[in-house]
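Got a structure here, written out as C-alpha cells. Questions coming.
A protein chain is absent from this complex, but the other protein chains hold their places.
Going in written order, the chains are labelled A and B, and every chain counts its residues from 1.
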Amino acid sequence: MTKLSSRLIGVAAILVSAVVFLVPFAFIIITAFKDKQQAALLDFTWPNGFHLWSNIVEVVTTRNWMMVTAFINSTILTVASVTLLVIFAAMVGFVLARRKTRFNGLIEFLILAGLMIPPAVVPTIWLLQGIGLFGKLHGLILIEVAYGLPFSIILYRAFIATIPRELDEAAIIDGARPLDVFFRVILPLLWPVTVTNIVVQSVGVFNDFTNPLYYLPGNANATVQLTLYNFQSQFNTSYNLLFTNILLITIPPLLVFLFFNRHIVAGMTAGAVKG
Amino acid sequence: MAGLTLKSLRKSYGEVEVIKGVDLNVEHGEFVVFVGPSGCGKSTLLRMIAGLEEITGGDLYIGDKLCNAVEPRDRGIAMVFQSYALYPHMTVYDNVGFGLKLAKAPKDVRDKKVREAARILQMEHLLDRKPSQLSGGQRQRVAIGRAIVRQPEVFLFDEPLSNLDAALRVDMRMELSKLHQDLGATMIYVTHDQVEAMTLADKIVVLNAGVVQQVGSPIELYQRPANLFVAGFIGSPKMNFVDLTVEEIGTDTVTVSGKDIGPTTVPADPTSLKPGDTVTLGIRPHDLLEQSSGNLAGEVSLVERLGNETNVSLRLPSGASWLAVLDGDHELRIGQSLPLTFAPERAVIFDKTGTALHPR
Partner (left out) sequence: MTALSEAGAAVSPGAPRAIRRSPYPGWFFLPAALIYGILFLVPTLASLYFSLTRWTLFNSTFIGLDNFAQFFREPFLIQGLVNTVIYAVVTSGLKVVLGMMLALLLTSAVMARGYLRSVVFFPVLVSTVGVGITFTVLMHPTQGMINETLALFGIKGPGWLVDPKLALLSVALVDVWKGVGLATVIYIAGIVAIPKDYYEAARIDGATKWQNFLYVTLPLSRPATATVITLSFIGGLRTFDLIWAMTRGGPGFSSDTIASVIYKQYQAGFYGLSTAGNVVLFVLIAILVVPLTMLLNRRQGHE
C-alpha cells in the first residue's frame, strides 16, 4: 500500500469515525445548551445563548431535587456493591486458585452459569419480598453483588495464579493465619486487578437500568438511570432538559474514562485473548 | 537440647507413596544436606519438617517435641525458599519483621531484632528498599534475615542458591558456611548440586525415589559409597562402572576380570560372592592412570585439555564409555588406544543388587 493511499484511508477513517461516534455526543451537548424552543427543533444548529446553567438547575431541582437523591442513591449503590464484590470475589478466587477440591468443577460450572443464565426476575422479586429486601437499596446492592460475582471471580482467579504459592507459605511460616495471609499478603498484591475490577463494575452498576427497574420501584429510591427514563415523560417537550440530564449522567463515566481507560481496557480483554 | 529426629516418616499423595519410611537423627547444631536427583523427595521431606506438607505416616520430633500436628509457626523452624518468597509490596524492613508483627511483638523489640539480623547479614543499608530493587544475592540475604529473626531451632533451606549465577553461588556458599559457624544453629539444606552438599555439610543424606540411600559425612560418602546410586551421584565427574565376573574369592579380596579389564584383585567383602557371579566394578575418573602395561585399555573418543589436567573419554572393548581425568597435559589423538591402570584399593565392588562390598 502506498504512503498516499494509506494516508487517505487514515483521513477517511478519522472523518467517518468523527461523524459516526462523535456527532451523537455533540448533539447531546449542543441541545443541552439550548432553550426549550430551540431544542424542540431537534437539529444541529448552534445554540442561541448559553442556557446550560439554567437547564442544569431546572433538571436538578425538579420534583424536589430528585436528581440529587438519584445521584446519591446511584453512588451508594455503586460504592457499596463494588466494595463487597471486590472482597468476596477475591476471597473466592483465592481459595479457588490455591486449593484443588472436588468441588472446584461444580463451582466453575456455577460461575459459568452465572455468566450465561439470565436472572429469573419475577422469582427474584418474590424472594426479595419474602426476605424483606424488595424495593430497598440494600436489596439491590446485594443483587448487584450476586450478578457481578462471576466476572469478578474469574478475573481474580486468573490473576492469583500469578502470585507464587511460596508467598503464602512464607507467610504461614511467619505465623500468618488465613485472614492474615489474605488481607496482608494477597490482597495488596491484587491491587492492579482490583482497580480494573472496580472500574469495570462501577461503570456497569452505575449504568444499570434493568435491575433497578425491576427491584427498586418507587421514586424515593430511584437511580440516575431510572430518573432519566422517568423524566422522558416529564420533559416530553423540553428536549433541552432531557439532554441536560443525559449530559449530567454521562459525566461520571467520562471521568472514569479519562483516568482509568487503561484499566478498563485491560479488564475487558482479560482472558479474552486466551479464550 | 536435641536437633531433629525423623522416625519412619512416610508421605503419600493418594495411592502414590513418595517418601517411603525415612529415619534420621540430626544433632543440634549440625549442618545436614538432603541431596538427590529431581523428584527424589528431598524438597517434600523438607516441607514435611516445615509443616507445609502433611505427614502421612511416622513421627517428626523437633527438639524433643512431637510435631506432626503442630502448625509451622509453632515448630521453631524458619525457611528460606528457592525463590526467596519475599513480599513484593513490603520494604526489606517489613519483610524481615513481618513474623514479629503478626505475633504482635512490641515495636521496639521488633526494631531491635530486625536491625540485629540486618547487621549480621550486612544489609542495614537495604532496609528501606523493596525486593524489586534488590539483586539476587541481596534478596537471598533478606530471605535469610527473615529466617534469623525468628530465632528458630532449625533453619530450613530449599535450594536457596539455585537461582544465582555461578560466581555468586560460590560467594553465598561461603557466607552460609560462616553463618552456620556464627549462629551455631541446626540447619537442614536441600540441593541437587552435590558440590554444594560436599562443601557445606556436616552430614549428607542421599535420597532417591523417596528412600534414603546413605547418611554420612561427605568424605564417607565419597570414599565408601553404600551403593551404586550414591557412588554415581557423589563425586564429579561421575564414577566409571563396568560389569565383571568373579574369578576367585580371597579372605578380604575378590579377583575379577572381564572383556575390558584383565584379572585384578580388589579389596572387598567377599561373603556373599562365589566364582562366576557378576559384579560391578567402580573406579573414579581421577583414579585412572596412564600406564603402558595397564590392565585395561580403551579407544580415545574425545580429549579435553584443560592445562592442569586432561579429560579423556574412552570407549572400552565391551562398548562401555568411560572417562579418565589424567594429571597434567597429555596430547592424545582420537582413535588411539590408551592403556590405563588403577590402584586396586581405589576401586569399589558392587554386587548384583547394587550394594557396595567394602572391605570390613
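Quick note on the criterion: a contact is a pair of C-beta atoms (placed from the backbone, for glycine too) under 8 Å apart; a residue touches a chain by one contact, two chains touch by 3 or more.
Since the structure is predicted, the reported quantities are computational estimates derived from the model, not experimental observations.
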Residue in contact with the excluded chain [from A:129, A:162 or A:237]: A:129
Footprint left on chain A by the chain that the document does not show: 1, 6-7, 9-10, 13-14, 17-18, 20-25, 27-28, 41-44, 84, 87-89, 91-92, 94-95, 98-102, 107, 110, 114-129, 131, 142-143, 145-147, 149, 153, 165, 168, 172, 176-178, 181-182, 203, 206-207, 209-210, 213-214, 224-225, 228-229, 232, 239, 242-243, 246, 249-250, 253-254, 256-257, 261, 264-265, 268-269, 271-275
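Here is the rule we use: only the chains that are shown with their structure count from here on.
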Computed distance of Cα centres, chain B from chain A, in Å: 57
Chain B-touching residues of chain A, taken from the complex the two chains share: 164, 166-167, 169-176, 180, 184-185, 188-189
Touching residues on chain B, where the partner in the complex is chain A: 50-52, 72-73, 77-79, 81-83, 85-89, 98-99, 102-103, 146, 150
